[in-house]
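Handing you a structure now.
Of the protein chains in this complex, all but one are displayed in their positions.
As written, the chain order gives the labels A and B, with residue 1 at the start of each chain.
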Amino acid sequence: MLFAVTALSFLLLNLLPGDPTIAILGPAAGNSAAHDQLRKELHLDQSVPQRYVHWLGRALHGDLGESYSTNQSVASAIGQRLPLTLELVILAELLALAIAIPLGVFAARRPNGWFDRLTGTSTFALLALPSFMLGVLLVYLFAVKWHIFPATGTGTWFHIGNGVVGTPGSLTLPIITLAAGQLAVFGRLLRTEMVATLRSDFILASRSKGIPQWRILFFHALRPSSFTLLTVLGITAAGLVGGSIIVEQLFALPGMGSLLVESILKRDYLVVQGCVVLISAAFVLFNFFVDLVYAVLDPRIRYGTVSA
Amino acid sequence: MLMAIGVLVGACSTSTDSGGSATTVAAGPPKAGGTLTVGLDAETDGWNPSNSQWAGAGYYVAQSIFDPLMTFGADNKPHPYLAQSLTPNADFTQWTMKLRPGIKFQDGEPLNAAAVVLQLNKNKASALVGQAYGPFKSATAVDDLTVRIDMSTPWSAFPAALTGQGGYLAAPKQLNATGSAATDKPIGTGPYSFKEWVRDDHLTVVKNPSYWRKGLPLLNQITYKVIVDPQSRLNSLQAGQLDYEYDNTAANIVQAKNNKNLTVIQQDLDQPTMVMLNTAVAPLNDLRVRQGLAYATNVQQLIDTVGQGMPKQADGPYQPGSPWYAPSGYPLKPDLAKAKSLIDAYKSDHHITGDLKFTLACTPTTSNNQSMQLIKSQWAKVGVDVTRKTEEQATYINDALLGKYQANCWTYLGSKDPDIDAIWMFSSNANPPGQLALNFPRIKDPAIDQAYLAARKTDVQATRAAEYAKVWKKLAAEVPYLWTTHLHNALIFRNNVQGIQDFTLPDGSKPPPLVHATTVAPLLNVWLS
Partner (left out) sequence: MALFQPDEATGVDRDPEAAADAEVVISAGARTSRTDHGKPVRTGARLDIVFWLSVLWVAAVLFSALFANVLHLQPTDTPSGPPSAGPSWAHPFGTDNIGLDLFSLCVHGARMATIIALSTAALGIVVGGLSGLVAGFYHGVIEQVLMWVTDVMLAFPALVFALAVVSFAGASLTTVVITIAVLGIPGFARVGRALTLSHSQRPFVMASQAMGARKSRTMFREVLPNVIVPVATYAALAAALAIIAEGALAFLGLSAPDVVDWGAMINQGKDQLYQAPQAAFAPMLVMFLTIVSLNFLGERLGAVLDPRQGQL
């Protein structure tokens, strides 16, 4: 799977018109001697399959190559950007879960009750609000009109190793923007599953045993209902690593998403390739992790035992 | 209509400052200390003068770490800066440069003739910078502080070439380094030493205590932050996360002017924006079409709407007030009847019924999109139906180089010395479409070549200006460019940032007025009150 994705991306990138050497040399690429020289240095005069094999060989040894434009190693370029994106993604997912779980649980308590309808409607509305819309709205309200939060993420940074990490204050608006969409999906999903679970026999049994409502909700019903949530969490988190590009652009955050875009625009093939590898690997890793969690949790539920 | 393009070497000339009266009320005597945070509009790929690609943003950083050998004065002539003197022989085929004694690079290496020879020769050999070094043949160290430079043909404007990227001096240690150390760890003679660089985020420099200009700099540290989106950059400035930034978006300039916490210095630069026409492909290869478009374009409407009334209309690369300006005869007001008749003449010759169609391309900024919309509707009135296209920067430059375009939004020319722009105009650089060429519109005019070469044989400003005047008239007659406006830029900073206008050259003279200088203001004399 990983091979297929990387091969596909390598092929796609090299089909692009536009020459990385021109991105490097700029207008000076008019000097054809210099231009050819640089192409040779970057191995761009070889055929595409040749270059892919060459790249693959190095990649398997952990060497993802160097950026055409900056000569920085791809690994370190990604390493500089990754902490910020990871922080963004993790905090956004945590926020989304923190809101979605209680919301979903209480909505499921009384299906079609007023709370359920209210959250149903608002999450529905949130689903229709893509990140670029919500982000602009938040910037307008909080930065332009009310001057509460900074409009860009360039607040104080901490440094972890080579990379940058932002303070929660400067990342507030971006995190909210990212979390909102996730929250809606998680909340609705959880509510649906919970409603179904709450009707099953073992819940009935717990109720008849006199176990208090809140315990039932959070300890007995939540766990079996959260498989879906876990799956979706895994998929979306992996996707966010490369897909938070809009939020990064809007709030001027130097994360993985903007690295991807800039590298594509600069035809910095090796950097893009490295990012694709990372994102696909994250995808595979997350799915694997989720499967693992299933294997751990599943046997207990399959036999309908009332868990402690 | 304004677009930032990484232009080569001298087109963005070096830092210069105003000699006029300060726009802010001085708040007591300058005091030392503090950190200045500067917002830049783009990241730069590296800090090696001989092979990195510096545009405006890059120069802000470069001028703190390096010094240029020459820089422009208020008389629009290059004055020695890091060099002590630069004198030519009688026919400008040989130059002698004398260096100031006792200057050291930030790593302790001495500034001597050997270091200069190393830098100049590396520049000549570089694909990027070598373009601007045309007639340069070789540099030799005569003694420890004297360098002799030999030209292959007369070049009176050589000092001007040393005011831009081609004149910044890096230490031999950096120039001789291999790999990323050559670009990521800059060492110069400048007022600040490089401290750290996190790409696309920030770059920090700290005060150089043994800077050769005594008493300077005043700040302890400068942090440069890269915020590409102009709105975000301005927001950061207003929120206090930045102290200083520059912007050419009309809406932002208006917004900044309304903010009492900010000081705004508006600039009308020489550098023009234009629609560049590819004279080597149809239908733009017909003079009537180009002239027709010139008469059809209503520049005033663009100024009033997209520019919000601020920029000034251009009829050539320089504006009135510049020693290089001369009226060119380019039509400043639209004449729809004339435009239509020219276009119709072309159409009937080529049996075209209906609208004349071709493509107009720009980079996708908001102002560009708005300008393109307006231009399209203006041209529609004379029977031209233009298809708009947007491309991102790398493809855009690519297409211009290869001549794979018909009409483009562009901005360049107007350098402090017109000779710096010669490389864009020579017919020898006008390879046909499909091949790389620096002469983007593919102008092939021997008269233009001769004018530039003649101007290199003398250093009398009036004589050179007369030669260039011929070029401007030719450009207005041949219409490879539809001139729109000169760049209207603003330097925006918090009220406690002082000293922006206080820069002077080592020989005591004043730099060009900030209002007409480049977008890169020198920050050498800045202090915080």
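Here are some notes:
Just so we're on the same page, a residue touches a chain if its C-beta (ideal position, glycine included) is under 8 Å from a C-beta of that chain, and two chains touch if they have at least 3 such contacts.
What you see is a predicted model, and the numbers here were worked out from it, not measured in a lab.
Checked against the full complex, the candidates A:78, A:245 or A:270 give a single residue touching the omitted chain, namely A:245. From the options A:77, A:175, A:195 or A:222, the residue with contact to the unseen chain in the full assembly is A:195. Contact with the chain that does not appear here is found for just one residue of A:94, A:118 or A:133, A:133. Against the chain not shown here, subunit A presents residues 1, 4-5, 8-9, 12-13, 15-18, 111-112, 120, 124-125, 127-133, 136-137, 139-140, 144, 185, 188-189, 192-193, 195-196, 199-200, 227-228, 231-232, 235-236, 238-240, 242-243, 245-246, 249-250, 257, 260-261, 264-265, 272, 275-276, 279-280, 283-284, 294. Within the entire complex, the positions of subunit B that touch the omitted partner chain are 230-231, 249, 251, 254-255, 305-306, 364, 366, 369-370, 372-374, 376-377, 387-392, 395.
What we mean here is this: only the chains that are shown with their structure count from here on.
With each centre defined as the average position of its C-alpha atoms, the distance from subunit A to subunit B rounds to 40 Å.
Looking at the complex, you find that subunit A touches subunit B at residues 17-19, 22-35, 37-38, 69-72, 77, 80-81, 139, 143-144, 147, 150-152, 154-155, 157, 159, 162, 164, 249-252, 254, 258-259, 262, 265-267.
Contact residues on subunit B toward subunit A in their complex (touch as defined above): 6-8, 45-46, 53, 127-131, 179-180, 183-184, 198-202, 225-229, 231-233, 235-236, 239, 241, 392-395, 397-398, 400-401, 429, 431, 435-438.
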